[in-house]
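Every protein chain but one is kept in place in this view of the complex.
The chains carry the letters A, B and C, assigned in the order they are written, with residues numbered from 1 in each.
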Amino acid sequence: MTVSMLNILQSAVGVPAVPMDQVVVATDLRWAGIILLLPLLSLLLCGLCAAMRVKSKLPAWCTVACLAGSFVLSVLLYVNYNPPGEVIPLLSWMNLSWGDGALNSFSANFALYIDSLSLLWIMFVTGLGTLIAYYASEYMEPDLGKGYARFFAGVSVFLFAMLALVLSDNLVMLYLGWEGVGFASYWLIGYYYTRPAAVAAAKKAFIVNRIGDLGLALAVYLIWTTFGTVQYDELMTVLESHSWRAEFEGWTISAIPFLLMLAAFGKSAQLPLYVWLPDAMEGPTPVSALIHAATMVTAGIYLVARTYPLFLLEPVSLHVVAWVGGLTALLAATIGMAQYDIKRIMAYSTVSQLGYMFLGLGVLTTYGAAYHVFTHAFFKAVLFLTCGAIMHGFAGQLDLRKLSGLRHMKGWRITSWTMLIGCLCLAGFPLTSGYFSKDAILAEAFVTQGPGFEILGWIAILTAGLTAYYTFRVWFRVCAGPVSYEPGDELHDDHGDHGHGDFHPHAPRFAINSVLVVIAVGALVAATPYFMSNKADANIAGGWVADMVHDSTARAGLPGLAESQHPHSEEVSHGAHEHPTLFGMDPHKAMYFVSGAVGLIGILLAAYLHLWKRKSADALRGWLLARGWIAWLPRAMERKWYVDELYHALVRAPLWILGHICYAFDRFIIDAVIVDGTARVPRLIARWLQPLQSGAVQSHAVVMIGGVGIIVLLLALCLRFEWLGVVL
Amino acid sequence: MLGWLLILLPLLTAVIIMASPARFSRLVAMLGSLATLGIAMVAAIDFDGWGTGRWGLESSITFLPELGVTLEIGADSVSMLLMLLTALLMPLAVLGSWTAVVDRTREYFGWLMVLASAMTGVFLARDLLLFYICFEFTLIPMFFLIAIYGSTNRAFASVKFFIYTFLGSLLALVGFLYVAWSLASHQGEWSFSIPDLVHFAQTGLTSSEQVWVLAALMAGFAVKIPLFPVHTWLPLAHTEAPTAGSVLLAGVLLKLGTYGLYRFALPMVPEAVVEFAPVLAILAIVGILYGALICWVQTDVKKLVAYSSVSHLGFCVLGLLALNPLGLQGSVLYMINHGLSTGALFFLIGMMYERYHTRDMNVIGGLASKMPIWSCFMVFFVLASVGLPGLNGFVSEFLCLIGTFAAGDTGAYPGVLGPWFAAFAAIGMILAAMYLLIMVGKVVFGSLREPAGVHAHDVLPADLNAREIVVLAPLAIGCVVLGIQPDFVMHAMEGSIAETLAMYPDLVPESMHAMGIKGVTP
Amino acid sequence: MPTILPYIATAASAIGLLLVLASTQRVFRLIGSAVGLAGLAWLLWLASSLGDGIGDVATEVFFLVFAALAVTSAVRMVSGVKPVYSALFFVLVIMAVCGMLVVLEAFFIAFSLVIVYAGAILITYMFVLMLAQQASDTEHESEIPQYDRAPRDPVSGVIVAAIFMSIIVTAVFPAISQMTPASAADRAQSQADLLARLPRQWASSVDGAPEDVVWPKTTQEAMGAIKVGVDGLVFQGVTSSGQTFNAPIDRLPGNTQHVGWSLVASFPASLELAGVILLMAMFGAVVLARRQVEHADEALAASVGDTHAGFEDDSPEAGL
Partner (left out) sequence: MTMVATAMAGGSLAQYLIISGVLMSIGLAGFLTRRNLIVMFLCTELMFQGVVIAMVAFSRWHWEVSGQVFVIFILTVAAAEAALALALVVLLYRRRDTLDAEAWTELRE
């Protein structure tokens, strides 16, 4: 059994595991490497600024310029690239070879894998990155000369890592990006490093992500030992060239998707690893918008989409993905309903929306997931950025009970209306981008056959209603109603207007407002790709985004793709033969009405409780808390279902105790008893023999001569009588 | 003769230091170690064994011909790399203790130079006795460095360090002598040449003999590495040692153990290694997790980093026991990387200690606002240590783990470990992030906490001065270069690793399989 | 011969010695002497069968007498309670040993031993004894100090001695059996070799040679001039008339000449060294003897004791 699986395969089919000629190794596109290098350049410039103690906004302009360059190049790359995919080698990294044949070499290099999926991602990552960096140039003003350069350096690191993650041509470089974004996230969450909460949140984010990274690392190992390669193109060649199900029933094929899933859940904050994301809101708001809403957290979706063929090999894994996504969506939405910190509400909403995306992946609509990623990136960025603007202007105030009627205040109108756009999209208001992308997922839950997928669909619809409710709860509370506000406990100490009496909120200026408008428009325009026609394949639906998914590894999850085009997934395919119906209609059509209706109900409920009769919301809470049988519900929702406490009790505390036990064991058992105890044995023996050391010359002589005598005598006897076989 | 120069030049420097006035000693030490580094560079450029299994720097002096002892030196690529690491760390160690040592400076720098000589000797020796003499001789300077220049409990720490490691190495000597004796009784004349001994032992020893020889070698090397459960001297020695002592202890001395495994145990007794690899691997994994958990509850920063060495070296041993090129590449890289990143961490802690005279995380914290440059370096090296991709720690850790994971599947090599070993070891990655980031969170971030009464930095500025930056910068550059371009080092080592593993392809019996993938696949 | 026998004899002698040393009662001492001598005699008898002797019955008798005298004197010397008597018995041992040396034809050594040891060294001992021993009344046992009356742990001492003797027995018994004493020819050759190096001696070694005989001048020539004739060695000289002249050797170089020649010819450096040693010893003795020591140094002793107590403490820092 020293022959690897791959060998078996090759002998069976006779195909060498070389890169397929389908994917072009494109050396003429090497300039695409500049997309990656520009953020690094920006990092370098920011570092120089920090070292030279630049007091101006220079670091911000450097970053914005570099990221804009990356964005332009990404678009150029999109224009220039040729489907189905291209590999652009950049720099060697790890290459080992110790023989011929499979599993006798390992290589992972810095190389780019350009296909439509990665292009989709890099375009919105660099685009939003540029805008948010520009936004931050104003937002971070109070820190000018202090942490300003450090902040933009962090943003640059993040962009580099994210682009490396998305563009990587192999799983190891993906891992580099994967951990890199985790590190950038650590850097930026812990930006206000003197605040213990920020430091703790940063640490938590990194560590929880590391749990996911463990899954990714093990998945990489397993993929390499199973398929003999970690490069996508080779991997896909191997996967496409054989009929896997017949040959492999081993656990590896089943284990790989679950390990990848662990990684994705960690990065994309899904159950049970979502706890870090709400805490990550301790970072500056642009960071929350960029990393913890729009881009980084979608890396998990990207990973699953990128390795989708591996998931298709094990249908159960997709079922798990769907259920975890659905349950996370519901759970996070319920928590979001009960929070008062608007940024946290947005954070839970992000978790919830990510849950939708995973649900989409699980119910075989990578298109829906990708589309939702795309739209969510815009509308959630808008929402976070408006939150940031509010926070910036109201001295860190984020409590929705202490802010009201912003839309009537001078200078806050743009903020209010862009926030409304974001809320509408998030709530799935008909004809907004969120409406279409969410529907694509919800409908597929009813279409695809799987264990309890129908229940999952209803859960998702319920969640959509909850989403609409909590979204508009925020908007109605903060932007509508009578004008009133209280300042928060200031983060930026240099205002000098601490007294509540003479506090004047300072409204956002050009940089923030322009970015808000641009992204809000983007959020609205994000609906249009749905209506575009499909260039890649006339049979599929879904417009431009579907095109972007079509030429990638995730194409199996496209709507309308002919059955023959995803041959490996008989067991997990859409139920093409008998389409289930919803209310007697095609689920896709039915969903337009159902989700629209549910969204409207949510909005109306929010309007009643938080705009028209604000008192009734408190009354409802009081009523719920007063009833013993239901009081746990609001409490649990406000306490985030006690998940943090659960982690503390089940993981952190036991490990901490174990650490102390180990340390005690180390000190008292291993070191004190075994090591020092052993070392004491000679001393004990010496104590026993001490009387020999009387100090009298003759007793010393007796021992010495006697000892030597006995040794010599034994030696002589040995020699004389040939004992021990030693001959004289 | 370049090799002899590398060994003797530090020794000569030590003599000059002892003969010259105390105020010049650090200067002389600096010049001497820089000259050694220069010679090492020249030797490395001149060396033609990169990538091949060839030996360079060869030279031999007949010493006791009737006993087969020739003072023979030489280096293959792995020895060369570790020698370069030593040569690189020495000037940094001298520069790092520029102001830290005020009393008895002559002896201090003299002992440092003697230590450098002994360490270089270990890596360059091709004669067993020379190897062993140098191996043991490292203890003496280290003993004095700890005993004279250490902290409060230095006497106990130095004695424990000395006796513990010495006892282990004596057992290793027994194993070595047994092999030499077998060789002598086999071919009729004594020889202590390492290639001869290795070549003989591979085939000349019976299985049970191999097991005993492995046990003896492990007794010596496991203590040095240190492998769980014989690691308890390390935290003590580290916490008590002066900064440069800790740096060299972590940077080079621990590698003597893994280098010993690589150079002797693996090629000498392949059958026994294959038989006992799972047991040793379990010890390594226990060490990884156990060390990491202990790190978690430490309050002394230096002790934390010391225990992290226990954890990290576990990966290194695991990589060796993977018995395939991936694991070995990872392991040797790990030796170098750990030397760079952990060495730098000890430097950083030393710099903090020099300013605040405490290493207690409960007393000190939030230094980022007071010492931004120091904090940048601290975070950087912690990340290198955690294994952030793009920095050096990742490459080696990744290769060690994938080697372990794939052991048994890598075609020609009889790996006896498998996915489960790698999976458990990989948990160490999470724990490493936990304890190191907790440490960073306390010491670097948070609000500033300084021990009461210590504010007078009359000699040193609040943040790092240029000298200290010069100490750290080469290590940082090394971390980045080895993180992004490890390829050239890995290719350089290929020949040597193939030679070390030369016996293993023959040891792939039908009955022996990885406990993982293959065992389950129908 | 069973190999165990010499060891039993050794053990017997040791038991005898132990009895003599440890016991104060006359009976036990007598029994001990008897057992010890019997053991020794047995040992000698066993040894007599190992190889050839060097002489006739008379030689053997002389040897036995001297051996018995040496051993009994040695035992008396070791076991006696009065140091002066011990010294005197040691003189007796030397005499007996010298007797044996005479039997072994080592005349020079024998006499120098008597002169140096009995004459010089022992006198020194006697002086010191008299210096140190407060001329006590040796008639009364009680006046003899305790440390002279009771031996210190005789059992272990005798056991160590027995072990030592066993080593010798182990070495002697197998190894000697093949050895035969030097033959007359060896002896003649040895003397001839010595003579050859002493050409000037020749004239006085030969009686009745003509006046004008020219003897060889160099060792080289002398080597060729010695012939082994029918009845011993023959010298070949040349007369002034050119005839060769063969003369039997009457007076061979004796033991003293032999030793003397060997000393200066073969071991000159050692000889010089011995001289230096003696000189240094003389200096040393002078320096030591000149040193004035306070009689009462109790305070010093006490302070020394204190510092030692300081090292004994068992602090955790002190070690493992």
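Heads up, the rule we're going with is that a contact is a pair of C-beta atoms (placed from the backbone, for glycine too) under 8 Å apart; a residue touches a chain by one contact, two chains touch by 3 or more.
The model shown is predicted, which means the values in this text are computed figures rather than measured ones.
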**Complete:** Missing chain -> touching shown chains A, C
**Prompt:** Quick one: which of C:A34, C:I54 or C:V214 touches the chain that's been left out?
**Reply:** C:I54
**Item:** Residues of chain C in contact with the chain not shown
**Value:** 13, 17, 21, 40, 43-44, 47-60, 63, 67, 70-71, 74-75, 77-78, 83, 86-87, 90, 93-94, 97, 100-101, 103-106, 108-109, 112-113, 116-117, 120-121, 124-125, 128-129, 131-133, 145-148, 150-154, 156-158, 160-162, 164-165, 168-169, 172-173, 176, 179-184, 186-188, 190, 232, 254-255, 258-259, 262-263, 266-267, 270, 274, 277-278, 280-282, 284-285, 288-289, 291, 293, 295, 297, 304, 308, 311-312
**Message:** Just checking the interface: what residues of chain A touch the absent partner chain?
**Reply:** 690, 693-698, 700-702, 705
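The rule is short, and it goes like this: only the chains that are shown with their structure count from here on.
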**Prompt:** Rounded to the nearest whole Å, what is the centre-to-centre distance of chain A and chain B, using the mean of the C-alpha atoms as each centre?
**Reply:** 36
**Prompt:** So which bits of chain C are touching at least two other chains?
**Reply:** 319-320
**Complete:** Multi-partner residues in chain A (2 or more other chains touched) are 676, 679
**Contact set on chain B toward chain A in their complex** = 160, 163-164, 229-230, 232-233, 290, 293-298, 324-326, 329, 366, 368-369, 383, 388-390, 394-395, 398-399, 401-402, 405-406, 409-412, 419, 422-423, 426-427, 429-430, 433-434, 437-438, 441, 444-448, 484-487, 490-491, 494, 498, 508, 510, 513, 517-518, 520-522
**Item:** Touching residues (chain side chain A, partner chain C) in the complex
**Value:** 676, 679-680, 683, 696, 698-699, 702, 705-706, 709-710, 712-713, 716-717, 720-721
**Touching residues on chain A, where the partner in the complex is chain B** = 1-2, 4-5, 91-96, 98-99, 101-104, 106, 172, 175-180, 183, 186, 190, 193-194, 196, 199-200, 202-203, 206-207, 210-211, 213-214, 217-218, 220-222, 224-226, 248-252, 655-656, 658-660, 662-663, 666, 670-671, 674-676, 679
